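Removed: one protein chain of the complex. Kept in place: all other protein chains.
Let's turn to chain A:
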Amino acid sequence: MTEMAQTDTAVRSMDAVAARLKSRYAAERRFRALGLGAILLSVAFLAILLGSIVQKGWTGFIQTQVAVAVTFDPQVIDPDGSRDPLALDTADYATLVRNGMAARLAPDADRNARRDLTGMVSTMATEQLRRMVVANPDIIGTTATVWVLASDKIDMVVKGQVPRQLGAAGNALNDRQLGWVAQLEQSGQVRTTFNTTFFTAGDSRAPEQAGIWGAVVGSFFSLAITLLVSFPLGVATAVYLEEFAPHNRWTDLIEVNINNLAAVPSVVFGLLGLAVFLNVFHLPRSSPLAGGLVLALICLPTIIIAGRAALKAVPPSIRQAAAGLGASPLQIVAHHVLPLAMPGMLTGTILGMARALGETAPLLMIGMVAFIVDIPKSPVDPSAVLPVQIYLWAGSPERAFVEKTSAAIMVLLLFLVSMNMVAIVLRKKFERRW
């Protein structure tokens, strides 16, 4: 009887153990499934985000060109036949373009029709012809087929970004122009090529002439200034606070303030930059120098906090070993602590720089939202930066700026990825020194 009871209890407790084990395994499986699900969900969102950007923006890397048979009419370019460079430079090339278009599409066009014709090609075409003639005046009097940039309205229709029906949303062409587009396409006088303009030009009011290069150069200059200012300052601050400063109420106060600064909205730094860098120091408005300094202020707390964490992570035994050998405090830091902390400091710096690359609001405060066509040649020239350029294009009414916006976002992301790559390579290099 008692034996039976004992066996019974043993069996029951065995069952209980098995049941507990089973529920433990089940809990583990649930937890893993949850984690996997979370990752899949975020990957899906990322894919949707990137997919929509690429899908909207890839056509931004393509431009539409129209073939025009241009007669370089001496009567228009150089009526007195002097070949005076000034005359060649200022001649009415727009008429040449219009005449070329008219000759093919509407030989007997009236005033209105001629205006519609002009609207089909970019004003860049005029510039293109001017350059051709100035470079080679012998061309005058001849006729040549020139591929000129189509206007953004044609571009949108040819790329299929807007429907071809008259009056459809975003379609700014009238029925005459639509007919001409069809006519040109049939005769093979429309082509799409890689959009070099986008990667070489600055901003423009005309979407087909707008490029990202000015903003890329502006961002590059700004970030260079940011790095040059914030990295040495941040590292020096972190090293001093962590390794040399006494721990008292003052350093506590400084630490609290640095941590608070890291959370201050960036627009506040922009106002500070406006008040100090522009109004007190009179740095050039809208320049990468002023922008870079403001971004450096934004980066500093991040770099200092990450730097201090990296220094704290260096085992104290290394400091003791060096001190025990008679290394001075500076030698301990320079020879041992700093090299070991450097990978962590670089990571912090890159995090800060990546944030700086994407900052828009503080730059608006110091005038970097201005419409700048020229490519900046130095950090004191007025310039745009990538995020502000995106902001500007996103707010432009022309349909063609939609794809430019997405294309610019892609360029920004590429910039970001290459920066991170550089950081990883640097970090690996520092780590391999041991």
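Throughout what follows, a contact is a pair of C-beta atoms (placed from the backbone, for glycine too) under 8 Å apart; a residue touches a chain by one contact, two chains touch by 3 or more; residues count from 1.
Convention: contacts and distances are computed from a predicted model.
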Not counting the visible chains, the remaining one has a UniProt entry; which protein name from "Phosphate ABC transporter ATP-binding protein", "Sigma-70 family RNA polymerase sigma factor", "Cation:proton antiporter" or "Protein lplB" does it give?
"Phosphate ABC transporter ATP-binding protein"
Of the candidates A:187, A:320, A:378 or A:418, the residue in contact with the absent chain is A:320
Check the options A:176, A:191, A:285 or A:336 and report the residue that touches the missing chain.
A:336
By the contact definition given up top, give the residues of chain A that touch the hidden chain.
246-247, 315, 317-328, 331, 335-336, 340, 434
